[in-house]
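One chain of protein is taken out of this complex; the other chains stay put.
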Amino acid sequence: MVKQILIIPSIFFLIIVSIFFYLLIIDRNPSEIPSNLINKTIPFFETESLFKNKKFISSEEFGNEIVLVNFFATWCKPCRDEHGYIKKFQSKEKLRIIGINYKDDPEKANAWLKDLGNPYSDVPLDKNGRIAIDWGVYGIPETFVISSDGIIKYRHVGPITKKIYKKINLLIATLKLKK
Amino acid sequence: MIPSLGNFTLWLSLFFAVFQFFSSRKNKNIKYISLAVIFLFFSSLISFFLLIYSHVISDFSVINVVQNSHTTKPLLYKIAGVWGNHEGSMLLWMLVLTLVNYFIFKLLNKKNSSFILKTLEIQAFIIIGFLLFTIFTSNPFLRVFPAQLEGLGFNPILQDPALAIHPPLLYIGYVGFSAAFSMSVATLILNNKKNIFWYNYMKPFVIGAWTFLTIGIALGSVWAYYELGWGGWWFWDPVENASFMPWLIGTALLHSLIIVEKRKSLQAWVLLLAILAFLLSVIGTFLVRSGILTSVHTFALDPSRGIYILIFTALLGGYSLILFGVKSRKFFDNNYFSSFSKEGSILINNIFMTVVCATVFLGTIYPLLVEAFTNNKISVGEPYYNSTVIPIMIPAIIVMGIGPILSWGKEDKLKILKKIIPSVLITLIMTIAIFLFYKSYSILGFAGIILSFWIISNNVLNIIRKNKAYSMSMFIAHLGVGLLILGITGSSVWQDEKIVKMKVKNEIKIKNYNIIFDQIVEIKGINYIAVRGNFLVRDDEKKIITKLKPENRFYPITNIFTSEASIHSNLFRDLYIVLGEGNMTNGWVVRIYYNPLVIWIWIGSLLIFLGGIVSLNTNLKKLLKW
Partner (left out) sequence: MINKIFVTLVSFLFFFNLLNISYAVEPNEIMKNKDHEIRARNISKNVRCMICQNQSIDESNAPLAKDLRILIRNKIKKGKSDDEIYVFLTKRYGDFILLKPPLKFNTLALWFLPFIFLIVGLLILFFYNKKYKKV
């Protein structure tokens, strides 16, 4: 009996080491938090729009086709860095993208989009950041993939990179097949 | 040239380590081994100095210097910056490791040669493992061509004396336990056929490591308190936990070594503790440097380095623990003792220290476990540790008060009761006195004060009784613990805070002090400009106690803002002011903290350190007499 007990520390140790090993080899970002809204319906929101005169009401804008939602601001440098990919999503993949302007000045946003190009079909304004909180946003830019029935399927925190661009496209292709 | 020489010395160290490994294992020629040990140490020393040199002359052809230094850094911090980064810190780690190696070698004599040689063989294996890691994944001598014009290492928050010396002290702690590890493994391998008093050899290393680990941890907390601006000094951050766990096991180990010395009991248990102390240091190294989790303290690394360290940890831990599982049976004894004795109280302490360590370990890795088995991420923060660690520590501290007054061998329970009556009385009196003074009641405060005076009064009464069984080092260290608990209780339970907007000439009252915002001035420092608020502090008799001058600094060359708190300390409380945003028209945000008894945290830690030094001295003398 005693002999069995004595070997326990080593077994314990090796189990823990294996778990660490597993965590090291998989593709993970230790500081990224998974969204709690995956596979849930998008949070409802209603707010002003940057370009159009009428209000942006989320229940009208989602639920028809696959949509990307991109939280951005003019004061955010990584948003500027990734803007090329956002434009590519629209021009190359022909995706509808909603750009939620986070805690920003609408005039500045207008100028920014004029300057860098506007890939967004609409730009609802989140002036006080409450919409972002409802979406569980913690670090802009953040990009969400919404399925055609208005379910959040994926969220990326941080600027879109080549790797993520490919990943999102793959995901969208899969979603289209499921239909 | 210098950096290439530095790289060469790393390979040279590797050569000598391998040489030491084989000569202690096979050849056993003392002359060869002594050459290996000495040259290994000097080779590490030279590597270390060559990196310091590169930093001091700002050689921006060396990647490590580019990433971590800057021409405007004061000399002291150019040097401290060498071990403030991952690659450089590995050189410091190696230096201490090879120094400990040398001290192990110094113990060698005819009688213990098989034991010491086996220890040196294992120590050499550890050195080889870390050297390979350094050379192949964390080489500080890598170059960049063309050489850069300026470096990136200018964060002024890190330019602080406490922070400069904090890593070297910690490393003496972590690495010091390697000697205990190697000796334990050597004892298990050899079955102690020659009946070597391995515990006598192990003890000075354990005390040395533990003592420096204590002061290293304390300095980290001191820095956090003074620098980070909200009066906190411990955050249960994974890296802090990584230093606390070896400390807990080290505490258990150094106490149970006393039992092994005195009555040869618990040998198997102590052998396990010696393995665990160093293993936890290495696991801590892994958690901090592998990129497996993020923390304010982690070095930014890639997982490939992590995999290397993990494999090395797995080999070291797997081998030693399996060896323990198979061989430790031979070290069991029948020297049982009563729980109501000095040995019994030490065993109780060991159990509590181990349980707390297991709990801290659980809390630290639990988020990783959840992530591995589910798709979720949870976080384990301060509230968890407060709910679990504190309740477990309380009985441990109660026993700590009684333990030193017990005799070896069974003690009559009635006698124990008689012995503790005076201290119980003093504890109650002091507790009531404190509560009358602070006029604020809380259960945790109650518990903390009682525990602290329980330790202090038992300790002091012990000295007065001239109890033959006590030792000076124990008195100092345990007194330190009592004061530490006092400081922790005061600062956690009775803190007061005022956050206000003040215009110049406004006044505010906190506790019985009046704080007047006298004026705002501009300051020019060596490499910064600052806005400083001058505050006058008056007591209720309108006497000026002190002037507090918090600053907000801007370092133009590097575009960094920092805030420097202004603190006035005395034995009863700290007054702590931080200047926030503001302007002349609307006033300034001012945060004032009244932190009771904080200074006792530092005084207590210092006493624990001094107690350790005294003990180290005593034990070294004992060893030399031998």
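Going by the order they are written in, the chains are A and B; count residues from 1 in each one.
Operating definition for what follows: a residue touches a chain if its C-beta (ideal position, glycine included) is under 8 Å from a C-beta of that chain, and two chains touch if they have at least 3 such contacts.
None of these values were measured; they are calculated from a predicted model.
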item	value
Of B:Leu5, B:Ile311, B:Val380 or B:Leu620, the one touching the omitted chain in the full complex	B:Val380
Contact partner of the left-out chain, one of A:Gly99, A:Gly136 or A:Pro159	A:Gly136
Sole contact to the chain not displayed, among B:Asp237, B:Glu411 or B:Asp574	B:Asp237
Residue ranges of subunit A at the interface with the undisplayed chain	31, 33-37, 43, 103, 128-130, 133-136, 138-139
Missing-partner contacts on subunit B, residue numbers	229-230, 232, 235, 237, 294-296, 334, 336-339, 344, 347-348, 351-352, 354-355, 358-359, 362-363, 366, 370, 374, 376-384, 387-388, 392, 499-501, 520-522, 529-531, 552, 554, 560-563, 578, 580-584, 589, 591
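Definition applied: only the chains that are shown with their structure count from here on.
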item	value
Subunit A and subunit B: spacing of chain centres that average the CA atoms, whole Å	41
Touching residues on subunit A, where the partner in the complex is subunit B	2-3, 6-10, 13-14, 16-17, 19-25, 28, 30-31, 33-34
Contact set on subunit B toward subunit A in their complex	272, 276, 279, 286, 290-294, 303, 306-307, 310, 313-314, 317-318, 321-322, 324-326, 328-329, 332, 365, 368-369, 371-372, 375-377
